[in-house]
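See structure below.
Note that one protein chain of the assembly has been removed; the remaining protein chains are unaltered in position.
This part shows chain A:
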Amino acid sequence: MPARLFAARWSRWLERRIPPARQVRLDQRRIFILPTPQGLMFGVALLLMLLAAINYQNSLAYGLTFLLLSLGLVTILHTYRNLAGLVLAAGEAPPVFAGEQAGFRLRLQSSGRAHRGIALGWPPAPLQPVEIEADGSSEVELFLPARQRGWLRAPRLRVESRFPLGLLVAWSWVDLDLAALVYPRPQSGELPPAGGGVEDDEEPGMASTRSGVDDFQGLRPYQSGDSRRRLHWKAWSRGQGLLVKDFAELQGHDLWLDFDSLGGDREARLSLLCHWVVQLAGHEQPFGLRLPRVTRAPGSGALQRDLCLRELALFGLPANPAEGRP
């Protein structure tokens, strides 16, 4: 397919010409410029005016036509200048769950002059306008839909400006090495009957973890994903709503989230695990995660949560965002 061939060649060429970098300064190597449809319309209008000038042999009409033509030429410089010298730097991109919008923070910095009417984004989505004052900087957050877990590598970013007259568009495709980690889409569901405590039989010291459910702590409202077996039916029959028996696990009686103990395909299991990691971490309950080839020791808190989610996100995928590049 020639179009696809061309696209591939184009992206290879871009790769050489504007190599990925966390920070890019736009200069003549990186800026392209062409007339916009409005610019072409302007050209047609100029042609009509020139015809009128020729037919009426009118020097002033020639003058006006040439003035506007010169204006078009001068605008090339201005449109280019408006983009040149702009420094784009990648900021952080917080991880998201699949199905959400991944946000990428960018910092646009002026290296002297003001940059007006800059727009950036990933077409065909509408570009986001931004202004940078002279010697100032602006922050933008751009969003991409996160469809799959793993590293979401942002494609080349289009930066463009039509300022001042809208007759020309100067643009660049920059690759700021933007990548966001996408966790699996959380899918509520039950853990296996063992209550997530599928213990490792080869570790005798942990035999008692199975009874982690014994330390009854109290009742709390039902949340989706809670095991039905923990429902407090008596309370429900008394009309107190759905309550769940809450258990506190003792130190050493760790909860293990085990990939192998679940049914369903890989992604479904990861989604379920993801849900439980979020749930448990939200309740400050310590837990461990066991995936084929990877084991994360029990722990609690935000760090544990993030590390576990990261393992889930990257399970079976390259760990380096650069390798995930298409």
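Just so it is clear, a residue touches a chain if its C-beta (ideal position, glycine included) is under 8 Å from a C-beta of that chain, and two chains touch if they have at least 3 such contacts; residues count from 1.
We take it that contacts and distances are computed from a predicted model.
S.K.: For the chain not present in this complex, what protein name does its UniProt entry give, out of "2-oxoacid ferredoxin oxidoreductase", "Transglutaminase-like domain-containing protein", "GLPGLI family protein" or "Ligase-associated DNA damage response DEXH box helicase"?
M.R.: Of the names offered in "2-oxoacid ferredoxin oxidoreductase", "Transglutaminase-like domain-containing protein", "GLPGLI family protein" or "Ligase-associated DNA damage response DEXH box helicase", the absent chain's UniProt record gives "Transglutaminase-like domain-containing protein".
S.K.: Of the residues listed, A:35, A:99, A:164 or A:299, which one is in contact with the missing chain?
M.R.: Checking the options A:35, A:99, A:164 or A:299, the one contacting the hidden chain is A:164.
S.K.: For the full complex, which residue in A:100, A:177, A:267 or A:306 touches the chain that was left out?
M.R.: That would be A:177, which touches the missing chain.
S.K.: Which one, A:109, A:172, A:271 or A:285, makes contact with the chain that was left out?
M.R.: A:109
S.K.: Footprint of the hidden chain on chain A, which residues?
M.R.: Residue positions of chain A that touch the missing chain: 19-23, 25, 38, 41-42, 45, 48-49, 51-71, 73-78, 81, 84-85, 87, 89, 91, 107, 109, 111-114, 116-117, 119, 129, 131, 133, 162-166, 177, 322.
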